[in-house]
Structures are given as structure tokens and as C-alpha cells.
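A single protein chain has been omitted from the complex, and every remaining protein chain is retained in its original position.
And now, chain A:
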Amino acid sequence: MVKEEQPLKKVCIICAKGAIEDVYATLVLANGAVMEGIEAKLFFTFFGLDAITKKYMNKLHTATVGNPAMRMPGGLAFPTWLGAIPGVEGGVSSMMRKQMDELDIPPVDEFLEMITAGGGEIYACKLAMDMFKLTKEDLYEDVSAVLTVGEFYAMCGGEHTQIIFT
């Protein structure tokens, strides 16, 4: 039997959350796509907008409260009360960013630049922008446009296209 290869041609990735892990899932998937010659369109909405907002993009946090997968260095469970102490979440998040840097994973602004350098396109959700009272000026310069969900869907057509929600 001949295996029929139907390579992926386009991915449309929607990022609605603003924690480090949610945003990086989006960025790694998008960058990995353009590196393989797959077209990538990114749509940031709700808290995901933090990833493309100049003020917040390089200061994303991960949750130290209510995150059952959070562990201390060494693997012990990370107590929720510890995560609630002021400054702990910031410290843990900056440690995570440092560890990523050591693996050559860039900060958010540089990652977005890498994706657009490869032809990836970045969009912001109009409704969420209105809700958070953001304007285009608040957004990173590589953001192509602010779109309604309908306009974004209009870009997601074509054969061998997948929509991914992170």
C-alpha cells in the first residue's frame, strides 16, 4: 500500500491566555511551522493579548497558585500558600524565563520577530482590544492588523489548513 502524504500547508493559531506556557506554546508552534515552510497566522485574544502588548510581552508570568504541575527545584510539590506570597510568582516566572533563555528560546518580542521574519502573520482580536481599552499603539509593531473573528476565519481557508487553539 502506498502511503499518501498530505503535508500541512497552513496553521491558524489562536492564543487566548497570557501565562508564559500558553503564549510560548503558541510561539513555538508558529515558529516551528514557518521553519518547515508552513504558513502561520496567529490570533491573540483576551489575556493572550498580553503577549503582543509592548508593556507586558516580556514580563509574562506563570501561575504559582492553583497550578498543580508547579514544583520546587528538585521536584517537591510547590505549596499554594508559598505561591501566594508577594514576589514569589514574579521570582518563579523570571527563573522560568532564564531557563528558557539557556535553551536558546528567545524572549517574546524576539520570538515574534523570528516568526514574522519567516513570513508568519500576527493579528489582534478587535473585541478583546475594545474590552481591555487597548489601541493599535499599545501593540507590538509586528502586529499586522486588528481583526474581527470573521476576518480571521476568512484567512483560515484552503486545503490542508488547521486551526489550533492553545
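Note that in this section a residue touches a chain if its C-beta (ideal position, glycine included) is under 8 Å from a C-beta of that chain, and two chains touch if they have at least 3 such contacts; residues count from 1.
In this text, contacts and distances are computed from a predicted model.
UniProt records the chain missing from this view under the protein name "TusE/DsrC/DsvC family sulfur relay protein", selected from "RNA polymerase sigma-70 factor, sigma-E family", "Thiamine pyrophosphate-dependent enzyme", "TusE/DsrC/DsvC family sulfur relay protein" or "ABC transporter permease".
In the complete assembly, the contact with the undisplayed chain comes from A:E113, out of A:E113, A:D138 or A:E151.
Only one of A:A63, A:V88, A:I105 or A:A128 touches the chain withheld from this view, namely A:I105.
In the full complex, chain A makes contact with the omitted chain through residues 28, 31-32, 34-37, 104-106, 110, 113-114, 117-119.
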